[in-house]
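Here the complex is missing one protein chain, while the rest keep their positions.
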Amino acid sequence: MIPKPSTIKRHLEAIITGLKYIFVKNRLTLRYPEMVQLLSENYRGMIKYYMDRCISCTLCARICPADAIKMYTVGENKLPGINYMRCIFCGFCVDICPKEALEFTNIHDLAYYTREEQIQKPIEFSKGPPKPIFKKEPMKIVVKLDKSRGLKYERT
Amino acid sequence: MSEDKFMQVLIGPQHPGSGHMRFIVKMDGDIISEFEPDIGYVHRAVEKIAESKRYIQIVPLVERPILADTANINLGYILALERLLGIDAPPRAQYLRTLLAEINRIHSHLYGLGIHGIMIGSSTIFMWCFADREIWIELAQELTGARITYSYMIPGGVRRDLPNGFNEKLSKAIAYMEERLKDYEKIFINNPVVTARLIDVGIIKKDDAIKLGIVGPNLRASGVAYDVRKIEPYCAYPEIDFDIIVRKEGDAYSRVLVRFEEIKQSMKIVKQVVEKIPSGPIINESYLKLIPPKLREKAEQTGIWKMPAIFINLKPRKGEAISRVEAGRGEVTHYIVSDGSPNPYRFRVVTPSFRNLIAFKYTMPGHRLADIPAIYGSLDYFPPSADR
Partner (left out) sequence: MISLDQIIRLIFFPPIFITIVFPGLIALLIVIVFLIWLERKIAAKVQLRYGPLYILKPLGGVIQTVADLLRYLFAEVIIPRRADKFSFIMAPILSFGFAFIPIVALPISSKYFAFKSDLSLLVVLALLTIAPIFILIIGWASDNKFSFIGSLREGYMIMAYEVPLFLSVLAMAILYNTLDIIEIVETQSKWVWGILLNPIAAFVFLICTFMMTARFPFEISEAEQEIVMGPFTEYTGIIFGLCMSYSYIKLYILSLLFAYLFLGGWYPIVWPFTLNPIMPGIITLIKGLIVMIIGIFLRSVYPRFRVDQTLRIGWEGMFVLSIVALILSFSLVILVK
């Protein structure tokens, strides 16, 4: 079995490409707890609820495909609460709200200590998503697309 | 030949190379004599659940089986639903749908290529594909607001308009990707070990491919120039110039090459889409006027459109509708039967993986045990999508 010259060339090409990348200074890893991507404004993250704008139309609860939003009786009104264990972040509730009482935020670090915390009744829901807790203040970065490096992480 | 000569090997579902399914393999030494894929491990009854959901609520639901290719399967469902409702999306929305579908096709193919790479042992191509997939996911996120589960298409249009500066980002991504694909060729496509592993392995002949009903890149690799985008064009595809990639060999390597070339074709399509995209509304007139004028004004500025309240109570006419879409892995068929109520009477989706599954049974026998991952990866099979 004598390898063809083209095979040897292809072996060499593969090895040289591998070697080249040892010296390329590019890493696409985002070291998450240390670096946090600042998501764009139109990201469909956790949902913020403005209780004063709400007209109790129940549209959000009715469109929710995952039964995450439920109406609760608060005083005389019926107001929505959310169950983040079920939420799939489709954002239909935000899009169908006729009074803009629901709004997207760009927070997606969805982690809670207890199960109960994730079922948010209207009052907790209206407080908005909690600020994610990090052990050390993370480096905030934005992702930029780049011609030579693909993704570039820039500090804000 | 006594029965003792054979050894039955059960590969999966808890196996690094099986995915969410089990293969019942009968081995004659190192040669596979019988191969039985045992599906259903991740069956989630999507079709049955859909019968209890309203039409708009099915949009996120149909995405769940094919998480790597959500835009295309979603598009198929919306096309079928629009046929039932008797409405159409405006031209700009059609282009935006095409744009997302092609971005999704690119990252779906990268996903397939990467998984295939790790299955035959090349961790580098796996990491590269998944790293570069991130670029396309980032673009899609810019457009839709979500990374994977876009739920971008709605009956009569799309949810969001092109954001500012999208074209510039897209051209950067394409320029980067075109450079990178050259390195992909050197380290994976032309790698002598890869060619030794994949050439003449898992051959599906042209006649067999047609007989078995294989779809998508796997069919095109067997020499059949069949692409729903050309044969039954939808969205903006009739106005866009692209080629169907066909190869004659029908082996695992040609399937890899078809996917690889289709990434380039998809980038060509995406380029044309952003050039040719017409201006105008992105939601059908009849729904547009149902949105409160105050919100409409705001949406025109931000590009993020609201849904009209009627979406909760979409009641299509009594009847049935079918749609075909070319997804990354092949043709997706959606079939909806409506009885005039807000829930579908029956919903059925035939996913490409379900149709490609049969190829396992007929291509595997005669090959070696080590060829199972090589052929499995080349078919770009995705168990959740077949099980639904």
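Labels A and B are assigned to the chains in the order they are written; within every chain, residues are numbered from 1.
Following the convention adopted for this analysis, a residue touches a chain if its C-beta (ideal position, glycine included) is under 8 Å from a C-beta of that chain, and two chains touch if they have at least 3 such contacts.
None of these values were measured; they are calculated from a predicted model.
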item	value
Left-out chain, listing which of the shown chains it touches	A, B
Identified contact with the non-displayed chain, of B:V62, B:A101 or B:I120	B:I120
Residue among A:S6, A:N26 or A:T73 that touches the chain left out of view	A:N26
Option touching the unshown chain, where B:Y111, B:W128, B:F260 or B:F347 are the choices	B:W128
Missing-partner contacts on chain A, residue numbers	1, 3, 14-15, 17-19, 21-22, 24, 26-29, 31
Chain B, residues in touch with the chain not shown (by the definition above)	7, 9-10, 15-17, 30, 117-124, 127-128, 131, 187, 191, 193-194, 196-197, 368-373
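One rule holds for everything that comes next: only the chains that are shown with their structure count from here on.
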item	value
Averaged-CA centre spacing for the pair chain B and chain A, given as whole angstrom	23
Chain B - residues contacting chain A, complex	53-54, 56-61, 124, 131-132, 134-135, 138-139, 141-142, 144-146, 149, 151, 159-160, 163, 169, 172-173, 175-176, 179-180, 183, 186-187, 190-192, 195, 292, 295, 302, 304-309, 311-312
Residues of chain A defined as touching chain B within the complex	3, 7, 10-11, 13-14, 16-18, 21, 28, 39-40, 42-44, 57, 59, 62-66, 88-92, 95-98, 100, 104, 143, 145-151
